[in-house]
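One protein chain is absent from this view; the other protein chains keep their places.
A, B, C, D and E label the chains in the order they appear, each numbered from 1.
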Amino acid sequence: MEDIKLIVDGRRIDGRKPDELRNVKIEAGVLKRADGSCYIEMGNNKIVAAVYGPRSLHPKHLQNPNRVVVRYRYNMAPFSVDERKRPGPDRRSVEISKVSKEAFEPVIIKELFPRSSIDIFVEVLQADAGTRVAGINAASVALADAGIPMKGLVSAVAVGKVDGEIVLDLVKEEDNYGQADIPVATFIRAGKIEGITLLQMDGRVSKDELKKALELAKKGCMEIYRMQKEALINRCRGDEIVE
Amino acid sequence: MEDIKLIVDGRRIDGRKPDELRNVKIEAGVLKRADGSCYIEMGNNKIVAAVYGPRSLHPKHLQNPNRVVVRYRYNMAPFSVDERKRPGPDRRSVEISKVSKEAFEPVIIKELFPRSSIDIFVEVLQADAGTRVAGINAASVALADAGIPMKGLVSAVAVGKVDGEIVLDLVKEEDNYGQADIPVATFIRAGKIEGITLLQMDGRVSKDELKKALELAKKGCMEIYRMQKEALINRCRGDEIVE
Amino acid sequence: MEDIKLIVDGRRIDGRKPDELRNVKIEAGVLKRADGSCYIEMGNNKIVAAVYGPRSLHPKHLQNPNRVVVRYRYNMAPFSVDERKRPGPDRRSVEISKVSKEAFEPVIIKELFPRSSIDIFVEVLQADAGTRVAGINAASVALADAGIPMKGLVSAVAVGKVDGEIVLDLVKEEDNYGQADIPVATFIRAGKIEGITLLQMDGRVSKDELKKALELAKKGCMEIYRMQKEALINRCRGDEIVE
Amino acid sequence: MKLSNEIVADIKRDYVYQKLRNNERIDGRGFTEFRKIRIETGIIDKAEGSAVVRIGDTEVMVGIKMQPGEPFPDTPDRGVIISNAELVPLASPTFEPGPPDENSIELARVVDRGIRESEAIDLEKLCITEGEEVWLVFIDIHVLDDDGNLQDASALAAISALLNTTIPNERFGYGDDEILPVRDLPVSVTSLIVDEMILVDPSSDEEKLSKSRITITTDTHDNIVAIQKSGAYTLTEDKLYEVVDISIEKAREIRALLRDV
Amino acid sequence: MKLSNEIVADIKRDYVYQKLRNNERIDGRGFTEFRKIRIETGIIDKAEGSAVVRIGDTEVMVGIKMQPGEPFPDTPDRGVIISNAELVPLASPTFEPGPPDENSIELARVVDRGIRESEAIDLEKLCITEGEEVWLVFIDIHVLDDDGNLQDASALAAISALLNTTIPNERFGYGDDEILPVRDLPVSVTSLIVDEMILVDPSSDEEKLSKSRITITTDTHDNIVAIQKSGAYTLTEDKLYEVVDISIEKAREIRALLRDV
Partner (left out) sequence: MKLSNEIVADIKRDYVYQKLRNNERIDGRGFTEFRKIRIETGIIDKAEGSAVVRIGDTEVMVGIKMQPGEPFPDTPDRGVIISNAELVPLASPTFEPGPPDENSIELARVVDRGIRESEAIDLEKLCITEGEEVWLVFIDIHVLDDDGNLQDASALAAISALLNTTIPNERFGYGDDEILPVRDLPVSVTSLIVDEMILVDPSSDEEKLSKSRITITTDTHDNIVAIQKSGAYTLTEDKLYEVVDISIEKAREIRALLRDV
């Protein structure tokens, strides 16, 4: 497996340069019933996110008297992967849901809605590496679409090491046969990265490679951020046209 | 399989005519602990039903402040079918429980017992096609035996299409190799059918065949109704003797 | 299998005499977070017990307004037996937890802590026959270590029939190939056995053999009782040294 | 927060009902008129077949996965259909995470019955080795937006996805990929009964008025292949036959859309 | 509603207890007397064996199903017994739907132990191919009416059903059907301890007084094959031996009934 060349003449297997994102398409407000929603395509990932809330939380013992409870459910459709996935949460999706929730909690202004919940649902309809970061990008737009008060947006990408090189936004083959995968979510306020709210890594990198990877991640997150803002602006325009 | 002849010279594999019920035996008040109960044999089906309630419903969030909550649990004993059934509800029994509950709700006078529940339990001890309708027939008598206020009785049969003919009360082979199976429950008040409270169908019939099938179903339900009444009368007599 | 000789010249396969206990090591107060704890080795059994409580019990509907609720969870580590045990309770551990809880309830003074719970947790780290009685011995010390008011201690052993002889404290091979296994827990107050609080048996014994077995069990329990007391005394001494 | 929500819901329900009493549906449709139906297929490359169906704002995705597996003992030479529905909480404020409840089980089973009883899939062509290996066809219904009438949207998405399905022979070393043999087009039509009125293709606002539904699934020959009365109500025979007539007619219209897929 | 129910229950409990203090059981039985026992077998054709046992108003059905399956690695030449009890909510107002709780698990395991330890079934005769295939014997205990002493009713129904069981060789192509080889008749006798009194075969009214039970299962040679102390109480040795004597005697009486099955 290690003899597969994933980068040839500076081009990756899908023709991208190392620091290039896949095609990204973001659309806000795609669902009627949800309070906020977003559809995202990041390469071959197809993901829809919905937000409900703030809404009253039951049973009562789950409530927090001082702030809203944020819940996050990352879920894969059974047909989203090569081998049919059994419905329901597995260990991987439980972990992803946990760290994704933690990526949003520092950004949501939680004190405004005591005893309530904000529920974020992410459905992966088709998966091709980087679903957790794509899901976070969609969830971020869905939260804004739902009018949830936030200090900024959360924008996320995966970076990694492939054929010894640091690359942005891995596809499945790069994830499987590369040397490292590093999902990163950043909190961006007014066009400025305030810090990292999700960071995981598996693989093998030196400290210097990690630094280089995070530089690339920041570049990628800023690009995502611009596309998220654009999707939200389009959404507002759409609303205006309707009205 | 399609070449098995299920009707020969107007007689079905168990010797019945197309519009004939299997032997039916109904006995009310067979259990001590339940508030009402009934044992039924419909052909080789052997089923016992019990009713508990109206009784207080916990936890509280399940209560309805305006009317009683009707619950229905259809369950098959592990030894009731050819291949041992794993204990616990499967998808089929969940669906049957739902539509059976809905067959009774229009007939039970629900406003009298707010915040309470009426629990109907149906245990299939031996199964031979038509268990859901047999279970409903038993449950109907058990409800009356429990003294639950009702606008009438629910009487049910399956009709179907076998070898191109519309027949009443299918046995297993007819269900497996026939062309249609149509369970029907009717609400009968003072000897008059008020309407249909359960109706399902799978197979293939024309609209005219459906009409013919429902005519036959009504006939069957009226026969069942008479036997249910008889069982209840016998039950009262039994009580008198005891007292 | 029955031709394996388990007792030769009055000596059992591990060299013990029929009325001899395995090596027992008891240490109280081995865990920091628990309110009381105990580690026990009984032969190759390695077990740790912890007690939490009395503590408030939630959800409320589990509370008893008149006395403390005692809960007991016997659990085997996946690596404690030859073939890896799947994590989580199985039917055997549910039954053991039930009868072990019942072994303690007559001894704990339950009226002092209404609406609260005392939670006893027993983790079997390595199993070699007699884990339930070893667990009870550890739990008994852990309860005392937690300062739970009790009328006495619970001391337990298994007795059994091996090669036709009544023996004390069976090892795995004796349990597997012997003729009977009888776990016994006794309630001992001020050095006197007040009665039996756990008794199970499977195998085949006559009434006389049962009597003989219980005599041996009482002897074994008294020995265990002395070791439990010693462990508790050592624990107090240890506390003094620290203070 | 809950209280005012409930008041708004009550007012809305009254409004929908008053309109109906004046022979109007709130979205201006005729009583037997479907909302706009849109069918898209082939959106999920990872699936052997897929479709998204939108009926008004209701949106359901179905993905088909196929894999070799064991046949049932009593049908050793036939493929196996396994239908499943997930009412994921993304799709409605009333859906909860967790294992399928009675509503999602009923939804999947009624879809399954329509496909199975119309013999839409030629299961005998899905035998690999008799008695040992056949194709399992997983029909996974994934509801994305519940604005009412999930039953018809799910059934339509299922048959649309099947029409779009390829048997992945190559991946498992069984020769060239083939088109899944679909030989009938079952279409389900659901009506809501409100008082004496029949409302075809109810929206979620209308479903709040009443849970008295009936679904009639018909095949290309106008035969009825599945019926499901759902909800606690008494149905008269006359009403039933009226619904059957409507359902046959509506199914024909919808089937025409399927022919373009 | 609950409150008045509880008051009635308290009054009843007091009444039962006062009678006992006057050396009377409410149904007039002697302290070591069983209620009327009725055994019916062969009622379920779909099962390989079946029985209904009634002890007074307590009613338990047991069905036996047999199918070929893998032996345990350490007993490659022996059949496998799998016992299961369902305390279905039909049988008592206190039973809840759901997976088996500690009471139904204990019930099934104590029944299982009596059958296993008495070697009632000749498991070596249930080997089909050593190390590969043996008969699995499913003992499914289905409680229909719980008027007390489920333990003895279940054990008696289990052994009665086994006596009535046919090995379904034909269905699986292993030659002619055979009678299941049963070579012992374990009988369990349960006593309730109330203060210093021993109440054999407690009714549900009596079980409300105390949960202090002990079950002694004996074989045809009066050997003890299973004991289960159940309930949070302290048992004295004297009481135990008294119970053992009673249980051996009662089991002999019940075993006579089994010989007529």
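Before moving on, here are some points about what is shown:
Criterion: contacts are C-beta pairs under 8 Å (C-beta built on N, C-alpha and C of every residue); 3 or more make two chains touch, one makes a residue touch a chain.
Keep in mind that this is a model prediction, so the values were computed, not measured.
Just so you know, the chain we are not showing touches A, C across the whole complex.
The omitted chain makes contact with just one of the residues A:E102, A:D175 or A:E223: A:E102.
Within the full complex, the residue among C:K5, C:R33 or C:H61 touching the omitted chain is C:R33. Although one chain is not displayed, chain C still touches it through residues 31-34, 44, 46, 48-50, 52, 54-56, 73, 75, 77-84, 87-89, 116, 119, 121-123, 125-127. Within chain A, the residues in touch with the undisplayed chain are 91-92, 94-95, 97-99, 101-102, 105-106, 182, 187, 194-207, 210-211, 214.
FYI, only the chains that are shown with their structure count from here on.
Fewest steps needed to get from chain B to chain E, stepping only to touching chains, is 1.
Shared contacts of chain C and chain D, meaning chains that touch the two of them, come down to nothing at all. Ranked by how far their CA centres sit from the centre of chain E, the chains are topped by A. Mean C-alpha position of chain B lies 27 Å from that of chain D.
As a whole-number value, the distance joining the C-alpha centres of chain A and chain C reads 52 Å. Residues of chain B found to touch two or more other chains are absent. Residue positions of chain E touching 2 or more other chains, listed in rising order: 100.
If you check each pair of chains against the touch rule, the ones that pass are A-D, B-D, B-E, C-E.
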